[in-house]
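Removed from the display is one protein chain of the complex; every other protein chain stays in position.
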Amino acid sequence: MNDFSASEMMIVAAARELSGTRVCFVGVGLPNIAVNLAKRTVAPGLELVYEAGVFGARPARLPLSIGDPTIVTGATAVTSMLELFGYYLQGGLIDVGFLGAAQIDSRGDINTTVIGQYETPTTRLPGSGGACEIAQNAKSIFVIMRQSPRSFVERLDFKTSVGDRVRVVVTDLGIYHRDDDGELRLGSVHPGADVERVRASMGWEPRVAPSVAQTPDPSADELRLIREELDPQGVYTR
Amino acid sequence: MNDFSASEMMIVAAARELSGTRVCFVGVGLPNIAVNLAKRTVAPGLELVYEAGVFGARPARLPLSIGDPTIVTGATAVTSMLELFGYYLQGGLIDVGFLGAAQIDSRGDINTTVIGQYETPTTRLPGSGGACEIAQNAKSIFVIMRQSPRSFVERLDFKTSVGDRVRVVVTDLGIYHRDDDGELRLGSVHPGADVERVRASMGWEPRVAPSVAQTPDPSADELRLIREELDPQGVYTR
Amino acid sequence: MVRDDGAVADNKVASMHDAISELVRDGDAVAIEGFTHLIGFAAGHEIIRQRKRDLTLCRLTPDLVYDQMVAAGVCRKLVFSWLGNPGVGSLHAIRRASEASPPQLELEEYSHFGMVCRYTAGAMNLPFFPLRSYEGTDLPRANPLIRPIQSPYSEERIYAVPALKPDVAIIHAQRADAAGDTQVWGLLGCQKEAAFAADRVIVVVEELVDESVIRADPNRTILPGLIVDAVVLEPFGAHPSYAQGYYDRDNAFYLDWDVISRDAESVDRWLDEWVIGVADRSEYVAKMGDARFLALRPTPAPSGSVDYGEYR
Partner (left out) sequence: MVRDDGAVADNKVASMHDAISELVRDGDAVAIEGFTHLIGFAAGHEIIRQRKRDLTLCRLTPDLVYDQMVAAGVCRKLVFSWLGNPGVGSLHAIRRASEASPPQLELEEYSHFGMVCRYTAGAMNLPFFPLRSYEGTDLPRANPLIRPIQSPYSEERIYAVPALKPDVAIIHAQRADAAGDTQVWGLLGCQKEAAFAADRVIVVVEELVDESVIRADPNRTILPGLIVDAVVLEPFGAHPSYAQGYYDRDNAFYLDWDVISRDAESVDRWLDEWVIGVADRSEYVAKMGDARFLALRPTPAPSGSVDYGEYR
């Protein structure tokens, strides 16, 4: 058995869910590594789209931010943000969008705006960015986030993005899919976790699949790709 | 006295009216020659804009159509038509737009759509093209057209473009400006014409300036520029 | 086809015959866009040869290509904004059809900006696009799809046009790679908007280039292969219109058409000889003769190169 970090497990789990996906709106950090891992494993035809205005990026290094110059050089197309959001995203060409969340609820609705009251927040978060329209226009949404009773909440302090199109939520403990009536359902727990620990790490009583699987360990090949090619300095994965 | 054609007189009269103009939406044919003549005489800072998507054109030859490749090579900027019409025209950057007309009325309203009933026209004309939005968004409108009782009409068969921003109408017989209450007023008659002949060549009783001027003849220099540089083959001017 | 990143790219290269045959269907709304520049004559002629029927043809300026298609009987309806032979005069075949009693051709008309906004709404998946036009004119009465819209921020009322989503867009371009990543320079018209608005896209190019040529200058790309269904290599496929840097507009033909098209029979003879009577565009080009195309060739005017920088 390989030794691996929680971040590596999240990346691998998200990458596997991208099997066969064609067009993916990439965020920085873990989603970026997950998408690049998927492209090298389960989704070789994957096209990377960055909200900054890039389609078909082929970054020569791990992008440091959402708008790194390495996502431009060698890309298929660079466009204005009006066209990227208008023609690509709102035009319906994005299969999967990745979102992070400070808070998520059982419906997949997301808060990235404030903790506390909107007018007098205890914590001012970054806000929507493109999340609000990505959630409404990408065909499906992947969420990658660590779970805890503070992040998996019964009631959001603010609804920044709707959960209607959330398909998968990958956390440090397990994998959820949205079921037919729109509730997140725990389908798999990662190695080292179990359903009880998952339950204790969230603010609502989760739906649980009849037979919860254990997420397969990251393979040696997946770990090698992450460690040697995608994040050799371990910026995001250690 | 120089010998000159009616078209040459129209070109020269329109060019003189462009004195000091900065940004001009150019059409093909006579307006194109008039604008280029103005740039070489009374408006050296004139920027040529073509609806096809060109700002700051510097055509090396007389453009054959509204979208000749010679308006692109060496231009300042080439844009999509969305941006040309949206950011330049609707954005309020165009000082003068040129329009032609099959019919015009005493308010400067223009018909370029049909003669006869719209559904069953006796003559199907080209339609609006960009005229309708040029008339609404350029700061002022120049019309160049030949006048006759069939083109200067009391009642348009169809209103394609509104006359609110029409400033000058140059015909083969004279020059009209729109007066304070929005009626075209004859201010000048070309050499060889007189007020009576003008009156006989239109479908309404025109307002006439208290002292109608005679349009000065085209100068030798103006004629040389037209004949040697702008339309050496005489496509539009003979 | 294996790309240098190891992924397998679609090879969408097809003959014009196959592209039109598979992607253009009777009854379709078709947009062969290109404003004076890069007009897809080769595609239009192939549609005539394949005797497609009941097409709704969309274009700002129907130009000679739609005049020929209307004359050939493939078109039921035109959606347009300016109906003329640019710089020359009328489109006589279209006029004959629309002035006939009863009219042989349905017309739905906008202004240039209205048409551009319609494609843009289609590309953006918006139900409508707002614009400042039509106020005080007879156009909204002539076309009830031009409708007023109230600003949510003032008492101001402007106009809207509805999204236009053609079944097929056909775009002529200077170059593309086999996956359909397409680059254009010179006039851009509204080809990008029309293509993103359409269900299916055919790209016809002067040159088929390696993917690396496209990726060296990603700001020059107007369409990603993602939305392209077929790539057809057809040099001189925009003749008698022009391709910036490749060939000039063949103005003599625009003048000739003014004469040919004044009479229905002479149009038929022309179509028989130059469209129906040739197998494809390369036969048309051969028949036109090298000398004609040589005379249309401009001298070079290079753009110069910029540096994107390699960031590793």
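Which chain is which? They are A, B and C, in the order written, and residues in each are numbered from 1.
In this section, a contact is a pair of C-beta atoms (placed from the backbone, for glycine too) under 8 Å apart; a residue touches a chain by one contact, two chains touch by 3 or more.
Fair warning: this is a prediction, and the values are worked out from it, not measured in the lab.
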Left-out chain, listing which of the shown chains it touches: A, B, C
Contact with the hidden chain (one of A:23, A:72 or A:193): A:72
Absent-chain contact - pick from C:246, C:270 or C:284: C:246
Sole residue of B:86, B:126, B:187 or B:203 that reaches the chain not shown, by the stated touch rule: B:86
Touching residues on chain A - with respect to the absent chain: 28-29, 51-54, 64-69, 72-74, 78-82, 85-86, 89-90, 113, 118, 120-133, 136-137, 158-162, 164
Contacts of chain C with the absent chain, listed as residue ranges: 125-132, 145, 147-149, 151-154, 156, 158, 160, 162, 174, 183, 185-186, 188, 213, 216-217, 219-220, 244-246, 248, 298-312
Residues belonging to chain B that touch the chain removed from view: 22-23, 39-40, 44-47, 54-56, 58, 60-61, 68-70, 72-78, 83, 86-87, 90-93, 137
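Keep in mind that, in the parts below, only the chains that are shown with their structure count from here on.
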Chain nearest the overall C-alpha centroid of the shown protein atoms: C
Most widely separated chain from chain C, with each centre as the mean of CA atoms: A
Contact pairs, highest-scoring chain pair: B-C
Centroid spacing, where centroids are CA-atom means, of chain A and chain B in whole angstrom: 58
Length of the line joining the C-alpha centres of chain A and chain C, rounded to whole Å: 40
Of all residues in chain B, the ones touching two or more other chains: none
Residues of chain C whose C-beta touches two or more other chains: 120, 192-193
